[in-house]
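Right, subunit A next:
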Amino acid sequence: MNVPSEHLLVLAAILFSIGAAGFFLRRNVIVVLMCVEIMLNAANLSFLAASRMHALKAGATGPSLEGPTFAIFVIVVAAIEAAVGLALVIALYRNRQTVSLDALTDLKD
Partner candidate 1 sequence: MLNLTNLVFLPLVGALLVAATPSKAVGLQRGLTLLVTLVTAWIGLALCLDFDGSTAAVQFAESARWFTLPGQIDVHYRLGMDGISVLLVGLTALLGPIVVLSTWGHIHQRVKEFMVWLLVMQTGMLGTFLSLDLVLFYFFWEVSLVPLYFILGIWGGERRLYATIKFFLYTLAGSFVMLIGVIWLIWTAGTTDVMRLMDVAGRLPIDTQTWLFAAFALSFAIKVPVMPFHTWLPDAHTEAPTSGSVILAGVLLKMGTYGLLRFGLSMFPGAAIEAAPWMMALGVIGIVYGALLSMAQTDVKRLIACSSVSHLGYVVVGLFALTQAGLRGSLLQMVNHGLSTGLLFLLVGMLYERRHTRALDQFGGIAAVMPVFALFLVFAVLSSAGLPGLNGFVGEYLILLGTFQASPWLAAIAVTGVIFGAVYLLMATRKMLFGPLVHSENRALTDLGAREIALMVPIVVMCVWIGVQPNAFLSRTDGSLRDVQSRIDRARAVRTASLGEIPVHRLEPEAR
Partner candidate 2 sequence: MNQAIVDRILSAQTLLATGPFLALALGVLLLVLVETIPFLDRLRPVVFLASLAAAAWAATRTMTGPALWVFEDTYVANSTTSWWSVLFVASTLIAWIFGKRYYREEARFQGEHDILLLTAASGLVLMAGARDLLVFFVGLETLSVPLYALCAFRRARRDSVEAGMKYFVLGAFAAAIFLMGAALMYAGTGTLTLSTMQARGELLESPLALAGAALLLASLFFKISVFPFHLWVPDVYQGAPSPVTTFMAIGTKAGAFAFLLPMALLLPTRSAGLIAAIALLTIAVGNLAALVQTDLKRLLAYSGIAHAGTMLLAIAGDLNGDPQTGAASQAILFYMAAYTFTAGGAFGLVTMLEAQTGRPVTIESIRGLQWRRPGVAAALALFMLSLGGIPATGGFLGKYLVFSVAVRAEMVPAAVIGILLSVVALGYYLRVVVAMFMQPEVEGRPVPSESRVLPAAMALVCAAMVLVLGVLPGWFLENVR
């Protein structure tokens, strides 16, 4: 594949922004979590794109493995966050029978 790496980066940026937009717009906690997952994926894509970029540039001696390693960690962390997040959702639902973030305004100035 000869796609230049910056196209990958731009794609990652687009995905990140879509995720962020979703984060701002959606009220449903579960959907917001999904949007965060999109953002994490975008980050992962950037890591990989960067890794590819460094690995394939002239004069590189081998693969740049920090990116993929980080990506693996990110996947794990994403799983952890999803688990905790969803547990929180359950606790929240028990509390108030809703999963809307707009309901979370008891604490404010």
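On how the list was made: all candidates are chains of the complex that A comes from, given by their letters.
The definition used in the following text is that a contact is a pair of C-beta atoms (placed from the backbone, for glycine too) under 8 Å apart; a residue touches a chain by one contact, two chains touch by 3 or more; residues count from 1.
Bear in mind that the values here come from a model prediction, so they are computed numbers and not experimental data.
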item	value
Candidate from this complex that touches subunit A, chosen among 1 or 2	2
Subunit A to candidate 2 touching residues, read off their complex	5, 9, 12, 16, 19-20, 23, 29, 32-33, 36, 39-40, 42-44, 46-47, 49-51, 53-54, 64, 66-67, 69-70, 73-74, 77, 80-81, 84-85, 87-89, 91-92, 94-96, 101, 104, 106-109
